[in-house]
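Part of the complex only, each chain left as placed.
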């Protein structure tokens, strides 16, 4: 895969990359908020089976707006969105929430039930599980995010990071086929954000769930994403593999981003040693391997 | 549905404020007091006169002003739903046995139901009256800046009513956004479906309870945030309200004259 | 719709004025009570403000039962804040509602009296029943039902006394129509009673300090 730069004006329809593997296809969607703000504009985006896609872009570029489109919370004012080949826009899918789980950027918005357990069980119960099955699903999900000890607490009285964990568990318990996480690790301490990182990888590898994350932590995106989409001014500006995207300094600058720290370290090292930075490591291990090669 | 608008047939306060702050037309430059005076005059007129022609003209003038101020007319028609329902559910029932020339008549369970021309006229008149005032109220809201409203509230109401009102006005936006987001979250996990009345009722009760508790906590935190920035307990508004200009005095006098004239023309006054 | 809001133009000027004057007297009494008799602190003011905002926001949520129900939750406000603050709150809610067309400006007076009745009756019932019912859910439910019932009576009375402009039928004919409306209202009131009971229970659980001395 090479970097694909998309110029929204020239392509009225974005190409289907691989119809068979495609789960979600967002086709030139636009969303204008009631006050006239452009949320997304001519947005082309897709999610395939069994992949982790990272959305990276500056503040206000439309990442959250896109994510809320994925399970039908927002509908595009123009363009089309299809999940499993069926169009959302035409209102065909009312049970989209079973397919696509969305974790909001503000976890406060997501927790509404009286206790943590009730909240995590809410989804499973709505899916028609028995109380017992729902309880199991909820407990499992809470354990997976490392928040089993919070079961009996009131969601209102948790710290910022704890709330985030619970809201991820609430979606996890529903075992959707696609999970979209808006800033999953913001407000989390390094240990918990490491847990979420492992969890995302496990979701993909063990359960075959596709994951979309919107994140400002480019190092995280570099480590776990199979594909990175750079979002700028409401549309995907370029996409490609993390090592290609994050080593393209010009592209990042155009998007309004800086390279991840690991890239900057590697570059600084090569500059200092006077060797060409011709490899593209995106993790600590990768960097060591690249350096040792010299 | 954006986070803030909960329903298409209820005016979206965020959108209203957005237009008010954008100040696109000359109506925004009028003194809020002028618009306030006109609100009272219009209410008086609507209360005094039942003349369909006068009402129709008044409605068209106000709608024209609304459109001229670049306000969203289609939204407005959506927002008419509630007042229309209110009028119809009350007068819609009474309109049936009004004396007059029968237009439709049939019987339900032995009761004869007759709809007459007078009955229909009654519904139309009252509906028109309601829409006149609703349109002007929204026009007033959407052409007057938030801070001027705040200042008016502060001047008009005695303490502590003004404090409650001002704070409520402020929290309203947060509460609306929060309610919208919570409902979004509910829907995103399958909560929007009709299960049983009981389950549905319980879920809304939970959401509402949360809105109450949250907005209380929010208000505590916002209050804190205000204190943290020097809020001294009694909230006054720093802004002055744009004063009436001479032309506006004339405008109000003209309006008042019209109302008096209409009142004199109306045969039956008072209860 | 749990309430029939009267829109502008329904009543004659005379009755608009009468209900406004009575409403102003009620508000003045509430203000005097809040200011001097019962020295209300800043916290109570904040509570009142949040109640206003929350009730108004909740009113905007359409519950998908029977084709869309909107709740006013006035009895809940009565239970939470008492008659004096409650009256001030419903005044603000009525003004805000009038601003967006739910009830007329001229009828804020009449609508206020209906709501104050609900607040008073719900508050009274809630406290009178305290000794009889230990459970907050049933008590809040009954208080709400009774409050809404009396509110309905007040509405019928106000409309009957003032008459609707242009309606020429006899009082008994109007009464028949109003009873029909009140019947529908009471159906919605049952839902509101249930939901209020749940809300009160949840509030007692999460914020016991808001309703002192209550157990779920």
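For clarity, chains are labelled A, B and C in written order, and residue numbers in each chain start from 1.
Note that in this section a residue touches a chain if its C-beta (ideal position, glycine included) is under 8 Å from a C-beta of that chain, and two chains touch if they have at least 3 such contacts.
All values derive from a computational prediction rather than experimental measurement.
**Student:** What stoichiometry does the whole assembly in this file have, expressed with the labels used here?
**Tutor:** A x2, B x1, C x1
One rule holds in what follows: only the chains that are shown with their structure count from here on.
**Student:** Which chain maximises the distance between its CA centroid and that of chain B?
**Tutor:** Here the answer is chain A, farthest from chain B.
**Student:** Taking each chain's centre as the mean position of its Cα atoms, how many Å separate chain A from chain C?
**Tutor:** 46
**Student:** What whole-number Å value describes the gap between the mean CA coordinates of chain B and chain C?
**Tutor:** 18
**Student:** What is the distance, in whole Å, between the centres of chain A and chain B, each centre taken as the mean of its C-alpha atoms?
**Tutor:** Here the centre of chain B sits 41 Å away from the centre of chain A.
**Student:** Of all residues in chain C, which are in touch with two or more distinct other chains?
**Tutor:** Within chain C, residues 202, 206 contact more than one other chain.
**Student:** Which residue numbers or ranges of chain A touch two or more of the other chains?
**Tutor:** 114, 156
**Student:** Touching chain C in the complex: which residues of chain B?
**Tutor:** 6-7, 10-11, 13, 39, 43-44, 46-48, 50, 79-80, 82-83, 85-87, 89-91, 93-94, 96-99, 118, 121-122, 125-126, 129-130, 132-134, 137-138, 140-141, 158-161, 163-165, 167-168, 170-172, 174-176, 178-179, 183, 192, 194, 197, 200-202, 204-213, 215-216, 218-220, 223, 233, 269-271
**Student:** Mind listing the chain B positions that touch chain A in their complex?
**Tutor:** 1-2, 4-5, 12, 14-15, 18, 178, 181-182, 184-191, 193, 206-207, 209-210, 213-214, 217
**Student:** So in the complex, which bits of chain A are touching chain C?
**Tutor:** Residues 114, 154, 156.
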